[in-house]
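The complex is shown incomplete by one protein chain, all other protein chains being positioned as in the whole.
Chain nomenclature is as follows: A, B and C, assigned in order of appearance, with residue numbering initiated at 1 for each chain independently.
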């Protein structure tokens, strides 16, 4: 699911037509029965007792009653906590909803970890079709290594909600999506329903993180992008944030904060980041300001966005473009190191915290400073110019790249879909194919 | 119809739902029969002979043959023209297609006039439902006063095309729109068809002007904007430009240029400009850069956008918001005069001309400088600050002033008194304190 | 001394001519003999033992030997520290030099406190003429209330260095400044000498904070600003940062960071912030990028700047302009609260910390979002527009302002100087007159 590897680096190329019927940006798996969940929940609870911590993963289907205790705890706020030493990013007593986590890499996951490290309770919204794999991976401990926080404990995810932020309420969902077997098993995954569920489960949240992006035609130049592709990018990557904030605001506590992820391609030309994704990020950045005003004035909620550099994730490894951008950053940014997801996570935690109580409507660049460059210093033209290049980078071994026709990958994707392999794929490689390449 | 009075100032509140059935952003009237047109054409030709000029309005339905002569002339280019004296914005031999004119006020019309004054041939794309009124007003001479160019002649519009830039080709048009009587009488008004028609009629164009905007929910805060409203704003105001350029590029001559209209609300918070219109303008500005690269590299076409201030037009009078923004600009901009449509038209003509051959991917502000203000100087808070407010205040000679709190001066006075310094103050200073301060 | 109340809000109007002879931006008092210092140091050490803490104020004149222990501790770095719980802004083991603290309000002081709260050791550079008052206030416990950190302890200032960042080395100092009695008592206060002293005392630093600004003609419109006034503003407010970084870089540990303070007037028109101060802040912001590249590539040092809103300090109370900007912000910013110095301090601590390890070359706005506004919403023109105004703000009681001729205040200042009152002034009010009003 979306935006896990870079802000705007295209996640899925699942063809998301606005009014057509085939594919959706977000959905829910059929084979996730309540019974099954209850079982997993019990098992997880047990395992978490072993680690002498609360369950990290709680996926109730109708847990209004069960969560009452939690609600009480959450409402109480940070006031009752014993002060931490030093100058902490203190999110104890805060509850965060992170929309757009489908695996254990990418910025969404890293932000969740930083928020958790700072003490926040973590709720997650996962794209419906990816929900099954994500939850089973969680249950099976496949993410345990990635869940490790600085203090050695494991990040807990209080609840995972199926979410498809392309739909605001059930009436918006076309019949074919409803009928799609990858969605049919889940329910209440439109934005309005998810917020309603969160409200019933927890009463309120303090932090909203938007880590969603999708541009089905991201690899096409803008001049070759179709209207449907463009609007799908906007709907999934920009309006999804407006919608989430709009629906969450009534249950967000004053002083709350929201964060989204953007990419410098909105402000300057980055060939290769196409399909209207640059347009979507531009809209998102503009909306950040407008929503900062509207949500700030009425609800004392802050709204910021992080313009993050490219991230080397499993996804990125598959997509040459991201890999190239990482190499480009290493060669050209003021800081010649590779960006880690944690750096974006930490910046997000800061922005969400009281330490940033006067920061709103801002684009904060977490990209090793690349956005500030006026030229690419690795241009062959500057070969003889005395530009400090960073010793260690001169030896970087570049993987061999091959260029393939997009048409080939499209065919492959369609072929896989046609053979219903998609549903059964959950291997990392398959996920890469499903989510990243097309 | 879109954006005729200000860039993004919402023109119509016609409810333009993306997938619903009632209203469309652009269409064509049913009662415009070929016979009727032929008649008007004849009459117009006659009238134009009277003014010893070519017909200003030629609305053929299938005029491939008839236009042959025109095509020949157009293809020939500017090379054959005798040089003009001075430093002219010389568009002789160039053909411009202006999308988004439906009456004789607004920026679209003004741009057409400036382009015409500079010698360009004018083709117009008019929103289908507005076509009938526009054409009949043209025929009846209702626009004659407005058509007057600097040299006294009247602007000629070679052809008016029905256009609804929300649809790219006939397959995109929903049945209910097809059936709508305001559309049923026209044909070939999707983007692809219009471009096809222009190609058949004239072969090529040199200048594309995008003066289209629509945001059905413009008066709603962004937090209350629906997905359909948001996407409709993007589709009509941003993607419409991508689509027009994409389709026109193959028949645009190298060295050609395109211009669109944007508004500062994309970059900074302007409450009242809602419904996703700010998002759409942000996308449009971002796209301007990306398309400048793509169209520049492949086709040597330049792409710029004008960020224009609000325009007092008939439309504006109806919308209080625009009127307020005009007053706000007069009170706060560096240049305290009202913006005229002509000023935007002239900037557009310059940008479209060879004089601007090195300008591309740019946002050019034509707004009396308002975009550069960091504060609203007419705030009641600045009442006592020495801010030049216009002519009427220039006669008052003011010494350089500083504003201090009375309390501070009181303290100062008391402190001086306490220390018996006051007695020793030489007269002028004492007088100053006693007379001016307290 | 400079920049204590707002970034760029003019601190002093002491006439700082570049090559003339009368006044300087920074210096050291004559009556601070080594003997005197030794005494105070002893006393302070004792008092600090009482509070079972290290001395908060250590002003050695030649303490190479004495600091050996400290150097050892400092070099050791954060690695040896036990991890803090949660997500801390962890600056333990880091040493910060904050240039531009002269009292206990203003952003410099607040940044020092946040850095100290995060565990950093604090060194301070104080403008030479203000040194005496600052140190005696520190010694007498006048700042004790302000020194209180979140955990109840008092911020320690390891050492205060006299500094006048307008001079890079002794050869630059004109004779009249050397002879000035406010400077004559101090030594080694040029940038190069201060850095040399820090190197001898501590070996290295990790964090450099620039909280300096001076524009002798800040109250003059730019069109009336003299070359000397303009260049003095640039020299004291922009180049002073280049100079400090340039000299400190060789003794800054890799991974180090520097922070400066800027103001939105650099990017957009803020009438009232004149005298070239807007120009100086523009240069400072531009330099932030260039230095981020140069210091990042060669030394792995990050360089960022905080664009902070106006701060209500004692200084601000005296200067109507700042007070007006505070009211303007409350009326117009997305967040309708008053900015606290602590908010800027916390942002600075974050930026200086490993949590911000991928942020460099950035302008980070800490201003309640005011920078994002495109209009002043409190304009009388928008009276009837439905803009959320924040209930509590409608009752704000505004102090009565009076407007006085600048000439009057200049006369007053000169009169005070002439009568040698200046040297004996150290009351808060007098400080306000000396530093803030003129």
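By definition in this document, a residue touches a chain if its C-beta (ideal position, glycine included) is under 8 Å from a C-beta of that chain, and two chains touch if they have at least 3 such contacts.
Keep in mind that this is a model prediction, so the values were computed, not measured.
Of C:271, C:310, C:334 or C:374, which one is in contact with the hidden chain?
Of all options in C:271, C:310, C:334 or C:374, contact with the hidden chain holds for C:271.
Quick one: say which of A:83, A:170, A:250 or A:271 touches the chain that got left out.
A:271
If you put the missing chain back, which residues of chain A would it touch?
219-220, 224, 264-265, 267-272, 317-321, 323-324, 327-328, 331-332, 334, 372-382, 384-385, 387, 399-409, 411-412, 415, 419, 421, 427, 429-430, 432-433, 437
Footprint of the hidden chain on chain C, which residues?
18-19, 168, 172, 221-227, 230-231, 234-235, 238-239, 242-243, 245-246, 249, 266-269, 271, 274, 276, 278-283, 285-287, 289-295, 361
Please give every residue of chain B in contact with the chain that is not shown.
On the chain B side, contact with the omitted chain comes from 83-92, 114, 117-119, 150-151, 289, 292-294, 296-298, 300, 302, 309, 333-336, 339-340, 343-344, 346-347, 349-350, 355-362, 364-369, 371-373, 387-390, 394.
Heads up, the rule we're going with is that only the chains that are shown with their structure count from here on.
Give me the ID of the chain with the smallest distance between its Cα centroid and the all-protein Cα centroid.
A
With centres defined as the mean C-alpha position, give me the chain B-chain C separation in Å.
46
Taking each chain's centre as the mean of its CA atoms, how far is chain A from chain B in angstrom?
Averaging C-alpha atoms per chain gives centres 37 Å apart.
Going by the touch rule set out above, which residues of chain C reach two or more other chains?
334, 371-373, 387
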